[in-house]
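Of the protein chains in this complex, all but one are displayed in their positions.
Our next item is subunit A:
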Amino acid sequence: MTINFDNALGIHEKALTFRGQRAAVLANNVANSETPNYKARDLDFQAVLAAQQSGDDKGFAASTTHSRHINTESLLDQAAGLRFRTPLQPSLDGNTVDADVEQSAFAKNAIELQASFTFLNSKFKGLMTALRGE
């Protein structure tokens, strides 16, 4: 039985990547909070998860033509989960960003990133314990 990083780390590695990408999308909303006609975006966790599990995400893929090529499965397809936010209070200039909503979503996402990180870290700690055999 060999130690396989993919099996050992499970979903947490990709969850961490997703949280990082969502942070960038939310930061972009905040940066564009005063841009006319900008529509706020968000990443839908469930949609991205479903696309990953069913394998029909059409993200960046490299063809492997040699047995030693490394596959690119750690990349996420953003378009699968990218949605427009429903505005609570539409403004006259067509902008749908509510800075308070975005800031609270960003804070929540930061906590969720910490959670994913803690899970991932504990996986590594478990592997280290297994390797040491103490």
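Keep in mind that, in the parts below, a contact is a pair of C-beta atoms (placed from the backbone, for glycine too) under 8 Å apart; a residue touches a chain by one contact, two chains touch by 3 or more; residues count from 1.
Just so we're on the same page, contacts and distances are computed from a predicted model.
Undergrad: Considering only the chain that is not displayed, what protein name does its UniProt record carry among "Flagellar basal-body rod protein FlgC", "Cobalt ABC transporter ATP-binding protein", "4'-phosphopantetheinyl transferase superfamily protein" or "Exonuclease SbcC"?
TA: Result for the unshown chain: "Flagellar basal-body rod protein FlgC".
Undergrad: In terms of residues, what is the contact footprint of the unshown chain on subunit A?
TA: 16-17, 20-21, 23-28, 30-36, 38, 41, 43, 78-79, 82, 99, 103, 106-107, 110, 113-114, 117, 120-121, 124, 128
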